[in-house]
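For this view, one protein chain was removed and the others were kept in their places.
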Amino acid sequence: MSPVLGKPLNRVDGPDKVTGTGRYCGEIVLPGLAYGLIVGASVASGRVVSIDETAARAAGGVYGILTHENTPKVANAPVLIPSLAGNPAPGMSFFPMQDDTVHYWGQPVAVVVADSLEGAAHAAALLDITYESSTPVATIEDGRAAAYEAKTLFGGLMPAHDERGDVAGALAKSDVTIDQTYHYAANHHNPLETGVTTAQWDSDQLTLWNSTMGVRADQLTVARLLGIPLSDIRVITHYVGGGFGSKAMVWPHVTLAAMAARHVRRPVRLALTRPQSFTSNGHREEQEQRIRVGASRDGMLTAIRQEKLAVTSHFDDWAEPATGVSSEIYGCANYLGAHHLIRGNTMTATFTRAPGESLESFTLETAMDRLAYELDMDPIELRVKNHPPVDSHGNPWSSDGLAECLRRGADLFGWADRDPTPGVREDGHYLVGTGVAAAAYPVAFMMPVQRARARIFNDGSAVVQTGAAEFGIGVLTAMSQVGADALGVDMDVLRFEAGDTDLPNTTSAVGSMGATMQSSAVHNAGTTLRNQLVAHAVNDDKSPLHGLATRDVRVESGRMVSTLDPSIGESYADLLQRNRLLDMEALGSWTPPPLDTPHGLFTFGAQFAEVGVDKDLGLVRVRRMLGVFAPGRVLNPKLARSQLLGGMLWGLSQALLEGNQIDRQSGRWALNNLGEYLVPVHADVPDIQVEFVEVDDDVVGPLGAKGIGEVGQVGAAAAIANAVFHATGRRMNELPMTAEVVMNGGGAG
Amino acid sequence: MAMRPITFFRAGSIDDAVAAVSANPDSAFLAGGTTEIDLLRLGVIQPTLLVDVNELPLTYLEDTEGGGVRIGAMARMSDVARAPRIVERYPGMSQALLLGASEQLRNMASMGGNMCQRTRCAYFRDGQSPCNKREPGSGCSALTGVNRGHAVLGTSDHCIATHPSDVAVALVALDATIRTIGPDGTNTIPIERFFLRPEDTPSVEHPLAHGELIVAIDVPNVPVARTSRYVKHRDRVSYEFALVSVFSAMRVDDAGNVAELRLALGGVGTVPWRAHRAEEALIGRPATPENVAAAADAEFADARTTPMNEFKVTFAKRAIVRELSEVSS
């Protein structure tokens, strides 16, 4: 049992964060720093006719202005591939300011660089830009007639159509069928720190301090767009003020900052304003989903057909997938999943926390709740009964735990006492109800080889490094624990370094893969160095451990001891000093299992919610939430709990608050600030609890740690919607479930 | 996104402040700044001189003859909300203050400034869209735009922007008076005449002359207000503008009939909305659910809705029925 791994330690970066001394990427002090500001198009479809810079340049303090007329052409056209794949990862297959075309509202049409924040803002406002514009296609309603079925998603990385068996035939023969259509409003990530890049050139060498979920993706993308070698770009990230997917891909402002810095021959900081953050780093797209489910009278699923319709950009077939969980979580021989797209005047949408899984599971898990009522079955029993031991290819789960999560949750939540009758529990003005949903989030091995370095000095102190980014996931803490465990040293002598492409590289911590891949590389680096040191000792005739088999040596607190006689041993420091070695280091690498690993790969969980619904006004207030999850090895339960809580409250937010839409007249997002785009505040938080179900997983990496960043959100909104039904007898087919949706009976239907 | 160069003058006296603003047509008073600095940065308002009135001795609360309260214009929302004489005499006003914004904003925002709070209409705030309030004659984008939050009462063909204030709802119910000092001397304005409906000139929100400074708000003695309440309904539990809010103060006589009623609504009007029709419909009648519902119907008889905000009518009527039922029981 490790003295550090799995312990609920405080964050090692805590003091930096609570004292305000930790630096974020918009807080880098450089001599001669200039301030860049993007000017976004104020039309959604058309072209820039003219840009008059006269007034802007006269305002004073302006170092330079980039427009499509003087912005360098990119060396290679961007091609969208998710950053997890380890390739250049532009957020869309489009780079702005290459010509006069405007594809979406807010598309960068100029960058103004000045000697102060205020000066840049003022000059930007003084740019006199004229446009030709045409009526935009901005919403599903605008483009429904022109919808087409996508063949692939994610730049060709995954098929958009998934089909097995005979869905139509099975639905026709099913005892019970459900057929429902849902409408989901768009979501925006809104990390508290907007995207920000500081760029500095030193002759041909570029340094970027970028707020990112992965420095390596930035380096690859900017190098490709600028046509310069990777060795000429260093990307550093200090603390990152939240990502939630908005910093998973590399958006144009990052490269524009580098271009602007070269243009004005000064270091440039380019920060997105809060309104710009709604048009600069993607979003979760508005979508319509339809599900048809067939089942036998005894409650076995016979068919699922789940389809999605959404607006994408003119350059990419992007849809957050709507079928990855619904095709696997329940055994069903007949399955069809498809994605339909409309090309519109929007930037390419992107990953937003639980990208795809949160909404597809809302569709599936509310349909399952309907089915449970149709069949007069307990919804937990219905789920357990249909959750198979293998995935749709017949491969066993690398680790499961879904049924245990549901049952443990049922015990903790008091499910056994629940009367399923809807609309009968009153508490003052409120109708009260409870709901449940299953959760699953995939483990996706699309990343390249992951690497880390461990180094020990001859005083016994150690440094472990990998190029991960700390954006709230606790990587500095968890990887310190993994490194200390692997090396056999105490936490207080180990420093974990991250956030720099000069370090061995791990891939962007996206798709809930951060903990798995980083811990695997760090673990391998630490154990490699440990083995190297132990081998050195047993081969060193001056060592008290000389002659022992390496397997008979263990390491604790930096001291190698014989397992046969613990009084025999020596410290790493003694070994190094005696051998006149100043330090010793090792690289560790981890090669992920192949994509076709013969296992079903998911983190599973269960969500429970209790709501009060104002019976007159339709306002939903969540009273209790419980999430039970089976993420395999938990590296630090304190941090894991926090991240899962965060995901669950994102689910609450998605259920009740978050929704944006495009103004059909202008093509502009209607809400562009945190006063009107609603995210939860302190007062929205219910009584909330997280529990773990232990499962062992020897497939997903040497430590068996699966992801937790997103599964916390999956199913949370569905559990709330099912609770609203239990409270009111009204089914919710629209998100967010605002007062009018509830008052009017639930939306889309 | 703009921050024009500005000049700054910290006024040491009311006269200095009034003189400074009066002398410069592009100037404005700067109080708490919670709306003004935001709109300045957005480029929605473009003064070149800000006259800081924060140091003026206008933070007092004092009793007036007849048992009312005079509130200095620079008294901060958080202080007014917790002032014992406000809590005792006008609890609904205290609640309205505390349900507005956040503690930080309430510590900054002044009572006088609150009277001049601007709408949250996205088309007004974006500095670009056609908007008659920002650029007279340019049109109203909200009429056919995303208008879930927009007003259903007091609208015109030229503007449907909602008035955002909470405390102003209480003040219209309490028949407060706005006291000003301007280049032409002092003035008093009954509060319902202070908030102008958009009609043909949405850009004119108040009858204030340029350079006329709000110096105090007089709240009269309203005994029934000692049991007043303010209830604010919104999507999230806190820190959001109202979907619908209700200020009510009611007295029922021995016969069970409504003897006095002061009812005002937030979130539904282009101005803080005194529900005169509902008041008239209920006075002299018992506040039965049926009578209250009929009164609410009367108030909204002329409501003008869009597909996105029509729910507010039902919502507000139900909120009124609930509120008056609870007050009367």
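Just so it is clear, A and B label the chains in written order, and each chain counts residues from 1 on its own.
Keep in mind that, in the parts below, a contact is a pair of C-beta atoms (placed from the backbone, for glycine too) under 8 Å apart; a residue touches a chain by one contact, two chains touch by 3 or more.
Simple rule for what comes next: contacts and distances are computed from a predicted model.
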| item | value |
| --- | --- |
| Protein name (UniProt record) of the chain left out of view, among "Xanthine dehydrogenase YagT iron-sulfur-binding subunit", "ABC transporter permease", "Heme exporter protein C" or "Transmembrane protein" | "Xanthine dehydrogenase YagT iron-sulfur-binding subunit" |
| Residue among A:107, A:273 or A:350 touching the omitted chain | A:273 |
| Touch with the omitted chain, as defined above, among A:155, A:267, A:558 or A:680 | A:680 |
| Contact with the hidden chain (one of A:4, A:240, A:338 or A:693) | A:240 |
| Touching residue (missing chain; options A:236, A:510, A:649 or A:662) | A:649 |
| Option touching the unshown chain, where B:20, B:281 or B:295 are the choices | B:20 |
| Residues belonging to chain B that touch the chain removed from view | 3-10, 12, 16, 19-20, 23-24, 26, 30, 33-34, 37-38, 40-42, 48-50, 52, 54, 101-105, 107-108, 237-239 |
| Positions on chain A where the hidden chain makes contact | 10-11, 13-24, 26-27, 29, 55, 59, 116-118, 126, 190-194, 239-244, 271, 273-274, 471-474, 638-639, 641-643, 645-646, 648-650, 653, 673-675, 679-683, 685, 688 |
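Basically, only the chains that are shown with their structure count from here on.
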| item | value |
| --- | --- |
| Averaged-CA centre spacing for the pair chain B and chain A, given as whole angstrom | 42 |
| Residues of chain B touching chain A in the complex | 1-5, 41, 43, 120, 122, 125-126, 128-129, 141, 144-146, 148-149, 233, 235-241, 243, 311, 314-315, 318-319, 321-322 |
| Chain B contact footprint on chain A (complex, rising order) | 37, 42, 117-118, 121-122, 124-125, 273, 275-276, 429, 616-619, 621, 656-657, 661, 663-666, 668, 670-673, 675-676, 678, 680-684, 738-740, 743-744 |
